[in-house]
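Reviewing the structure listed below.
Complex shown without one protein chain; remaining protein chains in place.
Order of writing sets the chain letters: A, B and C. Residues in each chain are counted from 1.
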Amino acid sequence: MAIQVRLFASLRERAGWSERLVAVDGLPATPRSLWRQLHLSDGAEAGTGRAGQADALPQGIRVAINQAFAAPDTPLVDGDELAFLPPISGG
Amino acid sequence: MAIQVRLFASLRERAGWSERLVAVDGLPATPRSLWRQLHLSDGAEAGTGRAGQADALPQGIRVAINQAFAAPDTPLVDGDELAFLPPISGG
Amino acid sequence: MTTPCTIELLAQPFEPLQALAAWQRQLRCGCEGPGTDRGDASRVEQACLPPAEAHFIGRVRATTASGAPLEALELEHYPGMTERQLVQLAEGCLQRHGVAAALVVHRVGRILPGEAIVLVAVAADRRGPAQRCGQELLEALKHEAPFWKREWSGGVGGWVEGNTAW
Partner (left out) sequence: MTTPCTIELLAQPFEPLQALAAWQRQLRCGCEGPGTDRGDASRVEQACLPPAEAHFIGRVRATTASGAPLEALELEHYPGMTERQLVQLAEGCLQRHGVAAALVVHRVGRILPGEAIVLVAVAADRRGPAQRCGQELLEALKHEAPFWKREWSGGVGGWVEGNTAW
């Protein structure tokens, strides 16, 4: 199945891309598994030094599926738009 | 000594006057004693039926001396402007 | 420099957004130093408005407290003391919350349903103090500034004792 992945703000800049169509083979795919698969922790300052935590979804990062907040372990389905959101600072 | 007494809103209407220069003989004069002297409880619905309370300054009434809130037992001096204020309803 | 507290008692209807615009112009004026560059003036003025502004507008309801159609509200005050109290309440509130400026506009006399009766505005460096000071100042003037409301309905006037709950 194919998932449209979007990154914003500091996450987008760190990864060097903002939007990507990702093909997923193994099931079940979740935001957490895609974060690992895409190595989105690479370049992050925190957590990279500790074994086993290098690819964990960091605490401050929130997930949206089809433009609504969702839990990191929500099963994804084909065609979903998945976004990883760094800490919000509006208003 | 002479005290300028002012009444507002429902108090003014009940008494039938808004401003009066009152000569005070006995000392010490206070807002409480002037309230009695001027029979300002006359016509009030509450408290009039009970002996000894007929001339007491009712709870909701506030006192201003020279346009600043003051306690009902503040000694008055010649030339003071004394006002009795019914419950406030602004804004 | 502008005074941090602006108090206005008005016997005529006023438009709250126009009063706010005039107040903002006044706040901006206080910031213009002699060294202001001509070409950059509008930007300097803009930057001088504090980062947080909280407003409240109160308007006269169409009905009395008991639900009858309201013809008009009559607002009595104590000329001199009312202004003095409003200044004291505003200055105390500003100091307690560390706020930059406050505006209070209050109607007196006869006021029709839908007309604005009170406007409170506070400008501050942060949103919390602006909002808290605005609320506190509104409650303070409702309970501590000598104003008395009379509701006119069916040709009969009745004094309002006390305020509606927050």
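Quick notes on this one:
Following the convention adopted for this analysis, a contact is a pair of C-beta atoms (placed from the backbone, for glycine too) under 8 Å apart; a residue touches a chain by one contact, two chains touch by 3 or more.
The structure presented is a predicted model; accordingly, all values stated were derived computationally and were not measured.
The absent chain, not drawn in this view, touches the displayed chains A, C throughout the complex. Of the listed residues C:Gln26, C:Thr64, C:Gln88 or C:Gln131, the one in contact with the hidden chain in the full complex is C:Gln131. Although one chain is not drawn, the whole complex shows that of C:Leu20, C:Ala65 or C:Val87 it is C:Leu20 that touches it. Of the residues in chain C, those that touch the hidden partner chain are 17, 20-21, 24, 43, 45-62, 112-115, 126-128, 130-131, 134-135, 138, 164-166. What chain A contributes to its contact with the hidden chain is residues 6, 8-10, 13, 60, 64, 67-68, 83, 85-91.
The rule is simple: only the chains that are shown with their structure count from here on.
The mean-CA centres of chain B and chain C are about 30 angstrom from one another, to the nearest whole unit.
Averaged C-alpha coordinates put the centre of chain A at 49 Å from the centre of chain C. The set of chain A residues that touch two or more partner chains is empty. In chain C, no residue touches at least two other chains.
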